[in-house]
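The complex appears here minus one protein chain, its other protein chains still in place.
For reference, chains read A and B in written order, and residue numbers begin at 1 within each chain.
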Amino acid sequence: MSGAKPIAANVPAMMLMGFAFGSTPPTTERRNVMMLSVEIWRGTSSGHFQPFEVPCRDNQTVLDVVTEIQREQDPTLAYRFACRVGMCGSCAMVVNGRPRWTCRTRACEVAAGDGRLTLEPLRNFTIVRDLAVEMTDFFDKWRDAKGYFEPGAAPAADFAMVPPASRERQAADAGIECIGCGVCYSACDVVAWDKDYLGPAALNRAWTLVNDVRDRAHDARLAAVSGASGCLACHTHMSCTNFCPKGIAPTYSIAGLKRAMLTRTLRGRR
Amino acid sequence: MMRASHHQPGFLAALMHRLSGIALAIFLPIHFLALAAALKGAGALDTFLAVTRNPFVKLSEFALIVALAAHMTLGLRVLALEFLDVRENTLAALAACLGIVLAVGLLFLVNAG
Partner (left out) sequence: MSAVLFVAQRLSAAVLAVAVAVHLATILYAVRGGLTAGEILGRTRGNGWFLAFYVLFVVAVAVHAPIGLRNVMREWTRWRGATLDLAMAACAAILLALGLRAVIALFVA
């Protein structure tokens, strides 16, 4: 961990003094602890940055920093988290300009250099309060892109035999691990420029279903993603692919949708 | 603070592609009008071409050649990503495109004096 020399370095001195005087070490020992200067967004779409100070500790994540601030310094701070171990995606925020999972971001590394952290809610979402955002539009677009499995009027009577190594299954598997954390949606410039753009997550999910050989809504789904603010609006900035914490590449999923849509258009359907 | 996504090579590639496209779209009507001066005979076209020996105009021509080369190479990147299903190293792709643009620009400067 870069730059941090916290209290642990003074343990021998503390022990000696505690032993000698039978008391807690004097506060001058904290001189060697690096402090993080944390600016946190307070308010909704209008608001301000509120400064806090938190000691830099070993193995401390940004989520730990926010939790410490909320529990010990300002209980009115609103933020979201759940698993805190990088599985649910609830803690996603913008840290020093980058959208990321705060439970998987080491505070002192990200603040390396000047010890400053700036925390904002995810961009392109409506802010509920402080660091918590409204996810409704995000998941509405998921539905609008037909990002759900459609078994059809007569579902199959038996299990489908889908070879894992088949081209379609490999394409689906490449994008199937998405947990809907919203980091890609936050990073996307086209979402910022066009409020109706379905976004990388919804389109990535649509692509995995286009490649699901059991699904019966292929045509309707391609029609859903081929509209004015569908897959065609992607300009391959690759921000979604760069920032996805699961290593998914929505850019390539969207390219796949463009090709699928092209084939469909050349066959005469609009 | 500038958002981190704007430091990424993919964004820079798309931005350069877009700005060069806008520049070309503005320039082209002027280009067509100038060439059509040939309708009035070689003399009128020569008069116009004499204007183009002006250094400021030479600089504009250089900028337009660079814009054309940039828009083409970056556009080829988009076509490759969308239709050839390639996985790219974005930084390498951008560097390659800019390398070609630089080469074209230098060739123009050397040839046009």
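In this text, a residue touches a chain if its C-beta (ideal position, glycine included) is under 8 Å from a C-beta of that chain, and two chains touch if they have at least 3 such contacts.
Keep in mind it's a predicted model, so treat the numbers as computed, not measured.
Between the chain not shown and the residues A:Phe49, A:Phe149 or A:Trp193, the one that touches is A:Trp193.
The residue touching the chain not shown here, chosen from B:Leu33, B:Leu59 or B:Ala92, is B:Leu33. Where chain B meets the chain that is not shown, the touching residues are 18, 21-22, 24-25, 28-29, 31-33, 35-39, 41-43, 45-46, 49, 52-53, 65, 68-69, 72, 75-76, 78-79, 82-83, 104, 107-108, 111-113.
Mapped onto chain A, the interface with the missing chain covers residues 190, 193-194, 226-228, 232-233, 258, 261-262, 264-266, 270.
Basically, only the chains that are shown with their structure count from here on.
Per-chain Cα centroids separate chain A from chain B by 36 Å. Per the touch definition, chain A reaches chain B in the complex via residues 94, 96-99, 118, 123, 187-189, 235-239, 241-243, 249, 251-252, 255-256, 258-259, 262.
Of all residues in chain B, only 1-6, 8-11, 13-14, 18, 77-78, 81-83, 85, 87, 90 touch chain A in the complex they form.
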